[in-house]
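Shown below is the structure under consideration.
For this depiction, one protein chain was excluded, whereas all remaining protein chains were kept in their positions.
To keep things simple, chains are lettered A and B as they appear, and every chain counts its residues starting from 1.
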Amino acid sequence: MNETFIAILIGTLGAGTPLVYAALGELVTERCGVLNLGVEGMMLMGAVSAFMATAVSGNVWLGILAGILVGMAMALLFGFLTLTLQANQVATGLALTIFGLGLSAFLGREYVSQVVQGLPPIIIPGLSDLPILGALLFRHDALLYLSFVLFAAVSWFLYHTRAGLLLRAIGESPESGHALGYKVIAIRYLATLFGGAMAGLAGAYLAVVYTPMWVEGMTAGRGWIALALVVFATWKPLRVLLGAYLFGGVTILQFHVQAFGVELPSQLLSTLPYLATIVVLVLISRDATLIRLNAPASLGKTFYPGA
Amino acid sequence: MPGEVHAVLGENGAGKSTLMKIIYGVVKADAGEMRWEGQQVTVTSPAQARKLGIGMVFQHFSLFETLTVAENIALGLDHPPDMKTLSGRIREVSERYGLPLDPNRLVHALSVGERQRVEIVRCLLQEPRLLIMDEPTSVLTPQAVERLFETLRRLSAEGVSILYISHKLEEIRALCHSATVLRAGKVSGHADPRQESAGSLARMMIGRELPVCRHSAPAREGEPRLVVEGLTLASDDPFGTHLHNIDLTVRAGEIVGIAGVSGNGQQELLAALSGERLVVNHTVRLGNLPVGQLGPAARRVLGLGFVPEERLGRGAVPELSLTHNALLTARRGGMVHFGLIDFARVRAFAERCIREFAVKCGGPEAAAKSLSGGNLQKFIVGREVLQEPQVLVVAQPTWGVDVGAAAAIRQALIDLRDRGVAVLVVSEELEELFEISDRIAVIFHGRLSPAKPAAATTPEEIGLWMGGAFVQDSGGAEAANEVRHAAQA
Partner (left out) sequence: MLLRLEPRPQPSRLMAWCSPLIAAALMLVTGIVVFGLLGQSPLAAFKSFFISPIDDLYGLGELGLKATPLALIAVGLAIGFRAQVWNIGAEGQLTLGAICGGGLALWFHESTSGWLLPGMLVLGALGGMAWAAIPAFLRTRCNTNEILVSLMLNYVALLLLAYLVNGPWRNPEGFAFPESRMFPEAGLLPALLAGTRLHAGALITLAAVALGWVLMSRSFIGFQMQVAGLAGDAARYAGFSRERLVWISLLISGGLAGLAGVGEVAGPIGQLLPNISPGYGYAAIIVAFVGRLHPVGILLASLLMSLLYLGGESAQLELGLPSAVTGLFQGLLLFFLLAADLLIRFRIRRVRRLRLAVAKESAS
């Protein structure tokens, strides 16, 4: 029983990590006023390119780099359409997801069922031998640790740097930012690219570290769950972190419920993460004032710097 | 000239704001050159303008509501010191120029006047040699205008040049040393406003005499058409103002004006009157009929017309044609049959609005956004007036509208009153309210003063009320504070 519990906790950290990356990236993008619904597509493209690069080069880190770069390329495409050409952000985000789904399936068709060597865990000497805590905290892969660094960096950036202040300000009122002489479109491009890089990294983590293998559509809605997490977190990094592990936990839990004597068909158990997403969204959105106070005021609105 | 206060005068749409944005580097000029202290310069960005020593206070403030005063100011400086030093300097500058400000407060909790102070202090921290003020008094009470002028005079005495943009002639005569007049994007003259009369300035500004409205004799006492009684409403905007115990009666054949600095509950009151916010049923009545729980469409059927403050996006859909926009509120008279639209009838109605209100446009199929502000406003007013309402509620009837259209709109409201309609006008322009209203009330912190006959009061008294004096008169200062705190909570 106790071992199951620890196994769930360890699994939670692993399952939550791609969500941490994707949701923190999207959080930065949205804080700047850009709503990119294409996270799922960017993740898939990150996943397939990371897997391909790893399989070809034999180097996981090259694969991860490829995932990040391709995620950014997808975000650049999104930025070009919504920021430069001023297309509707919702429609473009959907297009990005559909496109990513198709292109990743197309590119990865010869890599299905191949296996690559994932990232080895970093076993911290001494600490990793601690009872319970050792297994729980000190025997993970580098990217899992890195997600904590990223969380700290994003929090520090948003709340303790001038650039972060500017990013939040643009997200609230691009008009004011423009009047003060800031390059709103350029800043939004950067925020969008960061979101793309993190979604690509999240996909890469899934494909070359977590599973590690490539399956068509393997993100299975994690990109959308990341989007929901940002709302759930009311656009605050710490709550993104908590939310990501909550969902990681729910995902892992379905593999362990039999151990608790629950007899449910596996398909119905698999619906848990999706139903949980709906439930937390409902709980957080019911308070309309909370959302209005925290959501970036210009979120999803096209800004035209004309006059 | 150093220390000169120079007015740029012109009516709405004459190109004043555009000219200032070019000087400040927000907009690029198509042609022409600009000289700064004898040197030819091309200002390509506001940052460069700031470096040259030019500061600008925008008409629509460039502030971020969810950030603090200090953060807002930091974003407007090119090399801000750390927050502690900055806060100290904000206090210092704001005290020296009589512009009290708390650097740690969030902007959304500030009144409009305080927000303007943030903008001014932000400019002053850069020790500018030229300060551009774009229509700075449109959001202030007459008393606050006087205080602002003192600050500006002190700055000018210290050698700061000021470009003062306005269409209010009396202010310019009181403050400015020289003036440039713009008309339709061109300089139409130079003047010394201290030597000119308001009339001669106006002629330079619009090329003819200021149009004056025809008034008929004060209306007879009609029956109450719009009655508000004990209306209390919590704002649904987290940064909004709550309404507190509002009483108001508008009778048939009179115009009641509501004055007040923006952000004192006008939006909430208008939403409650139009039906966009539902309220306790008996607190809003049309005639004797309680309508607080009816939506906008139902109230319109009962004879309520409403012209909102925002023309594009609320009063009209920018992308749609005037025909479609006519259908937005006018759908009686067989325009909709069994849920289907009779477009021929709707188009005929749109054409009538265009004809009777002299709307300049490309016909009923022109998109709303292709019209100038004045013409679109005439169309919207026409659409509401031609539905023959019993009560018409109008918000900011002439905001941003050229002089000719403004006069036509005011005249239409007066004619409507003479036909026995009850008209309620909410405006921030005191002059306008005194020109057309029979009675005037003031809204402050979500409370409404009693309505005084316009003939029995003065702009000075109403100005004091706009600063909250009527609340103290009735011994309710504490209550006003309460409302204020509730609004911030």
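Just so it is clear, a contact is a pair of C-beta atoms (placed from the backbone, for glycine too) under 8 Å apart; a residue touches a chain by one contact, two chains touch by 3 or more.
Please read all numbers here as calculations on a predicted model, not as lab measurements.
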{"item": "Touching residue (missing chain; options B:V27, B:A109, B:A234 or B:L320)", "value": "B:L320"}
{"item": "Residue in contact with the excluded chain [from A:M43, A:L77 or A:A233]", "value": "A:L77"}
{"item": "Candidates A:G25, A:G100 or A:G118 - the one touching the absent chain", "value": "A:G100"}
{"item": "Chain B residues touching the omitted chain (full complex)", "value": "30-33, 274-276, 295-300, 306, 308, 310, 313-320, 324, 327-329, 331, 336, 339-341, 366-367, 369-370"}
{"item": "On chain A, residues whose C-beta touches the chain left out of the figure", "value": "37, 77, 81, 85-88, 90-92, 94-96, 98-103, 105-106, 109, 216, 220-221, 224, 227-228, 231, 265, 267-268, 270-271, 274-275, 277-278, 281-282, 285-286, 288, 291, 304, 306"}
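Just so we're on the same page, only the chains that are shown with their structure count from here on.
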{"item": "For chain A paired with chain B, centre-to-centre distance based on mean C-alpha positions, whole Å", "value": "44"}
{"item": "Residue numbers on chain A that touch chain B, as the complex places them", "value": "162, 165-166, 168-169, 172-173, 175-181, 289, 292-293, 297, 307"}
{"item": "Chain A partner contacts - residues on chain B that touch it in the complex", "value": "18, 21, 25-27, 45-47, 49-50, 58, 60-67, 71, 74-76, 80, 237-238"}
